[in-house]
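The structure that follows is given in the form of structure tokens.
Note that this complex is displayed minus one protein chain, with the remaining chains in position.
After this line comes chain A, so read on.
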Amino acid sequence: MNHWIILPILLPAVMAPILVLAARHDLVLARVLSMAAAVLMLVLAAALLVSASVQPPQMYALGDWPAPFGIVLVLDRLSALMLVLAALLSLIVLLYALGGWDGRGRHFHALWQFQLMGINGAFLTGDFFNLFVFFEVLLIASYGLMVHGGGALRVRAGVQYVVVNLVGSSLFLIAVGLIYSVTGTLNMADLAGRVVEVADGDRAILHTGALLLLMVFGIKAALVPVHFWLPGTYGNAAAPVAALFAIMTKVGAYSILRLFPLAFGEGAGLSSGLAVPWLLPAALLTLALGMIGVLAARSLTQLASFAVIGSMGTLMTAVGLFSPQATSAALYYLLHSTLAAAVLFLIAGEVSVRRACGDRLAPGEGFADRGLLAAFFFVAAIALCGMPPLSGFLGKLMILDSARGASNAVWIWAVILVSSLLCIIGFGRAGSTVFWKTDPAAPALAVDVPGSRRRPVLPLVSIGTLLAALVLLTAFAGPLMGWIEQAATQIYQPERYIDAVMGEAGGYE
């Protein structure tokens, strides 16, 4: 048994209490520990990635209880990829937070580690009640991070976020209960074997449970019609928090990719293709609505929030096709859209601390580093809207290509292409208003003591690094896609996952 698999959960779980207990009053120590943990996590995730690419799916049985009686963690290419993405994002965004955000409230670094613990746990677990528990871990931490920095409006948005997610958690529990009541298992691999055996009279209960789970994951992934919490939450959170939250929507996408091809794929008999009629229309609606939101946005953070909804729509369109080719395109787009959305929130954050009118889409006075930030915004907008030459273009191209054979290809093509145009218009309008137009009559930033114009340089480094990552993603798309295609193949070979968890004998029976 590979004991390294549990470390992505253990490391933040140990680091967060240390941060609370030992570094409560010492911001410098907290920063050093937090950065060290983030670097360590990236190394660890990279090691697991290597391990996952040379070996078939690996199982880690907690407490050495055999599946399906104990809780298992499973490492395969998909989960390793998500771990690396989360670790990379958290390291780079943490750099941004060191520019001053982490000092504006208490326990920022501890909450950050707990958040990572929940995210990593959700990526690794092979048991869906355990998935619920890790969802709660990441949510509790995100509630704290969401209101980090305080302010009436932010706390109010935080209350809404908490309520929506508590309702989501109740639905999750009901779904788990429904599925357990007819299959008698909570283990995903075991479930995959038992879906076929469910009695005909109970199949409706199983389907209700599975579709409820789809809806819960849809809430996480901000799919229409349960997307409404996202703009308020992301738009009001602190910039680094919103950037980290970019991976949270992907937890929903990951969960759908994990559960549905495994348990409700081609081998599921009467239950196969359960999510197909629901996911694709919802995804296309999400995409359209997100990009219309981009057009209507009144501030850069709102723009970024709706761009996240739009990109989730694109991603889920590819996921909803449920074919290996479309899924590999989806995974590439997932990497791209996480980084691109995060960088956009960071840029919006940097603009808003430099201008008297914040990041509102209105002409203001000239501000520090305007040229640099404008260039950053330009690159991020190109990436996010999917214009050549950056990774968004490649991602969308692959998604369009994989949709060619689908029965509703016309719809997919039309929505993706038209929404890309809307995105370009929205971003063009926003960028030219904020970065080109100046209003000499606009009030200057109130604090005008000497030196206040000099901003910490770390946030800009962080933004630059994220953009460099996007460029690398484009430059090394070829080798990366080779790896990702194997990951997608693995997703659609559930028998290998089931073998890894249940053993060669196929379980205890």
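Methods note: a residue touches a chain if its C-beta (ideal position, glycine included) is under 8 Å from a C-beta of that chain, and two chains touch if they have at least 3 such contacts; residues count from 1.
Heads up, the rule we're going with is that contacts and distances are computed from a predicted model.
Undergrad: For the chain omitted from this view, which of "ABC transporter related protein", "4'-phosphopantetheinyl transferase superfamily protein", "Na+/H+ antiporter subunit C" or "Spermidine/putrescine transport system permease protein" is its UniProt protein name?
TA: "Na+/H+ antiporter subunit C"
Undergrad: Could you tell me which of A:1, A:153 or A:204 touches the chain that is not displayed?
TA: In the complete complex, the chain left out is touched by residue A:153.
Undergrad: Check the options A:4, A:143 or A:411 and report the residue that touches the missing chain.
TA: A:143
Undergrad: Of A:167, A:368, A:387 or A:425, which sits in contact with the chain we cannot see?
TA: A:167
Undergrad: From the list A:34, A:58, A:236 or A:490, pick the residue that touches the absent chain.
TA: A:236
Undergrad: I need the residue numbers on chain A that touch the omitted chain, in ascending order.
TA: On the side of chain A, residues 129, 133, 136, 139-140, 143, 147, 150-160, 162-163, 166-167, 169-170, 173-174, 176-178, 180-181, 186, 232, 235-236, 239, 298-301, 348-349, 352-353, 357-360 touch the unshown chain.
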